[in-house]
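For this view, one protein chain was removed and the others were kept in their places.
Then we have subunit A:
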Amino acid sequence: MSEGNMNLTLKVWRQKNAKVNGSLETYQVNGISEDMSFLEMFDVLNERLVSDGKEPIAFDHDCREGICGMCSMYINGRPHGPLEAVTTCQLHMRSFKDGDTIVVEPWRATAFPVIKDLVVDRSAFDRIIASGGYISVNTGNAQDGNALPIPKEEADKAFAAAACIGCGACVAACKNASAMLFVSAKVSQLALLPQGQPEREERAIKMVAQMDAEGFGNCTNTGACAIECPKEISLENIARLNREYLGSSIASTVG
C-alpha cells in the first residue's frame, strides 16, 4: 500500500458518540506520498485500522474538491490546516514534512456538538438560513432575468459573499465560537442585491436572533474567522451585518 516515503505521527480525537467523553489517540502512518490529499492519508489509515480489526475514524467529507463544505478537520490548531483559502479535502501532504506530528480534532463549539470522532452536527447553520436567509419568491413569479440590471461591481460583491460553503471553519476558529462571518455572508449577499431589499430589515434581525438562540458566541472583532475561511469571506461582511442590524433595530417593526 505504501506509495511514498513520508512517515507521520497522528494524534486524532476519538469519541464514540455525543454521550461519552473522547480523547486523543496516537497513530503511526508510514509510506505516505506527498501527492496524497490529507483525507486520502486518512483513507490509508482507516484501511489499515479495518484490516487490524479496529474501528476506522469517522470524519465528514463528500465532494473532495473544496466546494460542498462537508469536510471539517481542525489540524494542528487551525480549521482546515496550515494553508489559507484551502479546505481540508484540498490540503495535500506536500504541505507536511516527513516525521511531523499532526494533531487532528473536530470543530469545537457548543452549537456544533460532536456526533462521533471528527464528525459534528452543524444543523444550526441550516436553521439560521431557514429563519430568513432567502428571498421570498415562489416558483413561477419571476420576471425576465434581464429586466433588472445590476451593476457589475455590486453583483461581484454579492457573489464574493455568496461563495460561503457553510463549513463552519469561522466558528471553529473563533475563540467565542461566533457565527457572525457565516451569517454576515448571507445577509450581505442579499442586502447587496435589489431583489433582497423588501425583506432586508427583517432578515438581519431574524437571522441574528436565530444565531443567538443556537448558542453561538458574540463577535469581538478578532478576525480569526476571515483568516481561516477557505473561501476568503471578508470581514467587511461583518461590518455590513452590524450596520444592517443596527439600522433594522431602529427602523423595524419586527424587532
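The criterion applied here is as follows: a contact is a pair of C-beta atoms (placed from the backbone, for glycine too) under 8 Å apart; a residue touches a chain by one contact, two chains touch by 3 or more; residues count from 1.
In this text, contacts and distances are computed from a predicted model.
UniProt lists the omitted chain of the complex under the protein name "succinate dehydrogenase" (options: "succinate dehydrogenase", "Sugar ABC transporter substrate-binding protein", "aminomethyltransferase" or "CU044_5270 family protein").
The chain not shown here is touched by just one of A:V50, A:A213 or A:A251, and that residue is A:V50.
Subunit A meets the missing chain through residues 1, 3, 16-17, 33, 35-37, 39-40, 43-44, 46-47, 49-51, 53-56, 58, 60-70, 85-86, 90, 92, 94, 115-116, 119, 121-123, 125-126, 129-146, 148-152, 155-156, 158-159, 162-163, 165-166, 189-190, 193, 195-196.
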